[in-house]
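For this depiction, one protein chain was excluded, whereas all remaining protein chains were kept in their positions.
This part shows chain A:
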Amino acid sequence: MDADLLEADVGGAPRDGSHSQGVYIYRPTNQSKSFAERPTKRRKVVRPNVIKAAKSHPFVSLLNGDEDANSIELRYRTYQQLWSAQEAKIKEILDDIDSEVLTNVLSFTRSTSPQTYDGCIPAALVTVGSNVSSLGRLLSRLNDQLTTTGEGGVIVLESGDAPNLKTTLKNIIRFAITNTEGNDGYQSFVTDREGPRVLGYDLDLLADYVKRKDVRKLVIAFRDSEAFDPGILADLLSLLSSWLDRIPLTLMFGISTSVDLFEGRLPRSSVALLRGRFFEIHEASNCVDRIYGRLQAEQDGTFWLGRNITSVLFEKSSDSFQTPEAFSRTVKYAYMSHFFANPLSALLADGPATTKRSDQVCEALRNVSSFRTYCEELLEEGSAGQVRKLLEDDAFLLEQSTRWVKLGQQKMRDIFQCVKMVHRTLKHFKVVKKPSLSDISIRALAGELQSSAFYEDFLRSIKTLDSNQLKELIAMLPATLTDSPVFGQIQADFDTLLQTYQGTEPLKSGYDKQHSVVATTIIQQRVKLSKSKARLPKENADFTNIIHRVYTLLEAFFEDTSIRPKELILHEVFLFDMRNPIKEVFSPRPRFAVERALSSPFDYLISPSGDLTVSISAHQPAAAILYQLYLESGSLVNVHDLWQAFYAVFESEQGDSCDERSIMAWFYRALSDLKALGMVKSSRKKADHVSKTSWMGL
C-alpha cells in the first residue's frame, strides 16, 4: 500500500507509522507540542481548576466553566456518598436473593459424594432462566466458601473453554490449580514434578494436586451448559467418571432452558453417569423490582429517578432479558449523569453549601424552569415583593432554596410512602395477583396514582377489612400518617372497641359481603338480584364507623401527596427525569445512526453557512450520495448504472469542470464504504452487479 499518500490523507495521525501497526502501546510522540495545542484550546476556561483537581476526581467545571472547585468537589463527593450507599443496598439484596440457593447448593456439595450416589458423579442442575448473571455470583460465592474452609474450589468452565477434549481438560486442571496456587504456582506445579513429565491435559496432575492439597471437594461448573458441544461433554463425563475414585468431583450445570432439554441433548450413557439434584434461581424481574423499591422508596432518600427513567428502566428489563447488575448499572448511570452535568446537584450535599461563587449558583437557580413558574404563580397571587426579593437577594434565595429542596424531598418521600403502602396492602391482602412496585411507582411519579386501578383496588380492599386485618394495616401505615392526631383518635377508639369486644370472630364492617343480603326475585321470568344491608350488631356498626374514618383519612392523605413531582419547585435538584442519556447510552441504535448519517448527512455536518440541502447534491459526502442512490435501486444493483448516476450528480452541478477520474475515485471510496458497512455484496446474477443487503428503516 502506498503509505506516503495515506499519511498525507490521515493528516493528524502520528507520522511514525503506528496507525498501520496492529497493536501498540501509546507513546506521546511530540509531547510538549501537541499537548500545548489541543486540549488547552478546547478547555481553555476550565484549565486552571482542572489541573489542580485532576488527580482527585474526574468532574469538570460547569456553568460555562465558572463553577468553582469547591462545588465541583462537592458534587463529586455527594455523588460518591449517595451511590456507595445505594450500591451497598443493591448488594445486600443480591446477596439475600442468592443466599437460599447458595446454602442449598453448598450443603448439596458437602453432603454428596460418589459413594452416596452408587458411583455416579454428583451433579447439581441449576436452572437460571433469564437470570444469567446470578449463576456467576453464586459460583464465585461458592468458591469463596470452599476455598476459605480449605475444602476445595470451583472450576468454572464456559463453552469457549471447551473447543475440544484436550483443551477442556487442560483448562480444568489449570483453573483448579491457579484457583488456589496462582499462575506461578501452576507453572511450578507442572514443572517441579517428580517422575516422568506429564502433559498439561493429563488428569494425573489434578489427582496429584488433590492428594497434595487434601482437597475434599472439587466442583466443576458448566456455566452455559447448552452451548457446550454434546460430544465433548459426553467424552468429558465418561473420562471424569473414571477418575472419580481419585478426584472428589461434583458437577454443576447452569441451564437456561429446562432440565428435560438438557438431558435430551446428552447421550443416555452419559446421563446414566450422573445423579443429582435440581435447583432453581429466581427470575430477574422480581429482583429488579426489589432493587428499585429499595433505591427509591427508602425513608432517607434524597434523590429520585423520575417517571420517564423508571419506565425506560422497566421497559428495558421487560423487553429484553436484563440482569440485576445491568439494571443497577443503568440506575448508576442516571445518578452519574445527574451529578456530572447538573451544577445544582451540589445543593443535595449535606450541610451548608460552602461556595464562594454563590452568585453563580443563584443565577443558575433563577434560570431553572420550576423557579420561573413559581415566580409567575407568586406574581399572580400578587406577592410581587416576594418575587423581587427572590430575584435580588442572593442570601434569601439560597436560604429559600434549601428549604424548598427539603420540602420537595419530603414530598417525594411521601409519594413513595403511598406507593409502598398501596403495594404492601395489595400484596398482603392478595387483592391483585402480582402487584409490581414499579408499575405503581410509574403511576405515582406521573401524579396519576389516584386515577389508577391500583388505587381503586386499594380503597376497596380497605373497606372490606376485618378487625384483625385492620390491625395489620395499621402496622403498615407510614409514620407521617400515624403521627397525625386524627389517626391517634381513630387508633384509640379502635383499641377501646377491641377491648370491649368479646367474640372470637374478628369484627366485620358493614361493607363486608357477609353483611349484605342478596334477595332473589323473579320478575317476568328474569332473575333479579337485589342487595340489602343486613342489620348489624352494635360492635360491628362501631367498627364500620372506624373503617370509614380510616378510609377517609387515607383518602385525604392520598389527596395530599398525589402531586406531580415535576410541579415541585426546584425538582431539578432532587429529581432526575430525562429519558435520553439513558436510552441512547444503553439501547443504542447504531444502524439508525449510520442510516441517518448517510441519508441526511447535514444532520451531523452542521454547515456554518446554514445551507440545508435536502436532496442529493454534490456537496454531500460521496458515501452519502451513493447511499441515497443505492436506496432507490432494487435488490440488484447495476454498478455501471450506479456509477453513471453518481457521476451525473457531480456533472450536473459542476458542468464540464469536473474530473471524471477523481469522481471515480470518490465513487470507489463510497462503494467500498458501503461494502464495509455490509450494505452490498457481490452478486453472481449478472455481470458487474451487486446485491443490496440492507433496507433503510427496517
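General observations
Rule of thumb we're sticking to: a contact is a pair of C-beta atoms (placed from the backbone, for glycine too) under 8 Å apart; a residue touches a chain by one contact, two chains touch by 3 or more; residues count from 1.
What we mean here is this: contacts and distances are computed from a predicted model.
Chain not shown in the complex: UniProt lists it as "Origin recognition complex subunit 2", one of "Origin recognition complex subunit 2", "Peroxin-7", "FYVE-type domain-containing protein" or "Small ribosomal subunit protein uS5m".
Within the set A:K213, A:K566 or A:H619, the residue that contacts the chain not displayed is A:H619.
Here the missing chain is touched by one residue of A:N70, A:S113, A:S133 or A:Q386, and it is A:S133.
Shown as candidates are A:P58, A:G385 or A:P485; the residue that touches the absent chain is A:P58. When the full complex is taken into account, the listed residue touching the unshown chain is A:R329, out of A:K89, A:R329, A:K471 or A:R564.
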